[in-house]
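The chains shown are only part of the set, and none of them has been moved.
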């Protein structure tokens, strides 16, 4: 695309090679984005329109837990997407292992509409809370593994900003830890476990900064 | 992508930087478009194929309200997409806050298939009409906030055509106002509230022009 006319054959080949790798990379990113976009949109399917009812206000009121689950899950999936987005924009190149890890990660992302619907239907149930937290922990953990692998293999861009490194690193350990901790907490108190999730939004990055200074 | 061979290192870096920002931007736009495409296509799921019936014509006739809701919602989501499309094509750059606002906006867009199905099932019910209007008002309002933010932060292109400014600005205040007004009207007359929505298509832009001359 736009190969300048006066280039040598070698230079042209090198550009073509880079172009092709770019296309490859763009496809993987587009596929991931597509899966995210579909998964986040399928969340709406958990909101079931009430069957014939005399009092629709009442019936909608009964969907309160479903709306709560929708809001939390949309925010969480949105945050996961932003992290994925940022991580992949810092990648210089990828390999087959990273693609496999990414598919494993997406398999957990795609499960979120199920866990979210479960939480909406059985909001005060321990099992639903544990499944939801476990799903989120698995997403965070498989993301963390991708990051560790990519840094270990030197797949990241040299100029990746320190902020991105911080974001990509400790913040995710904190996420995994929060979701795993909430599983344990759920066996004591279900509402307390669900409140823990808010910590992802409230203190996640502050704890990451704190960890960053120590590590 | 087509970096000319005879460029200085600084120039190449600058182009790469712009290229990378373009890729980032393209991903956000593509993600939004994906969510729109899925949400608009999920509208069809509200059209439930009748169960075993002796008279299919009769049964299809009973879906009249569903088809009406489908048509209105497709037109409305299409219009929202066109507005979003036009607004983002006028953006010079974006920041994290705008991305967060956009996700909040998409969270309301994704709810439309639910509100639309509700309207199809309970077309003459006040609650369904209010929920639908509230959903639309929330979409319009979160879009308006994005526009105000982007202009305030100077994220728009300098050469953004005056027509785009007009479109992005007052037209959206009018949309929010129409949908909020229809909520109030619904408590007097449900059909009148639903008729109000047509104003978005009929007088929306004329009122925007009128407002534009006054402001």
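In order of appearance the chains are A and B, and numbering begins at 1 in each one.
Heads up, the rule we're going with is that a contact is a pair of C-beta atoms (placed from the backbone, for glycine too) under 8 Å apart; a residue touches a chain by one contact, two chains touch by 3 or more.
The structure presented is a predicted model; accordingly, all values stated were derived computationally and were not measured.
Novice: How many subunits, all of the same sequence, make up the entire complex in this structure file, 2 of them being shown?
Specialist: 4
Methods note: only the chains that are shown with their structure count from here on.
Novice: Fitting the CA atoms of chain A to chain B, what rotation angle results, rounded to the nearest 5 degrees?
Specialist: 90
Novice: Per the centroid of Cα atoms for each chain, what is the distance between chain A and chain B, given in Å?
Specialist: Between these chains, centre-to-centre, one finds 24 Å.
Novice: Provide the residue numbers of chain A that touch chain B in the complex, in ascending order.
Specialist: Against chain B, chain A makes touches at 1-4, 6-8, 11, 15, 19, 22, 26, 29-30, 33-34, 36-38, 40-41, 43-45, 47, 49, 56-57, 60, 70-71, 74-75, 78, 81-82, 85, 89.
Novice: Which bits of chain B are touching chain A when the two form their complex?
Specialist: Per the touch definition, chain B meets chain A at residues 1-5, 20, 23-24, 27-28, 30-31, 34-35, 38-39, 42, 45-46, 99, 103, 106-107, 110-111, 113-114, 117-118, 121-122, 125-128, 131.
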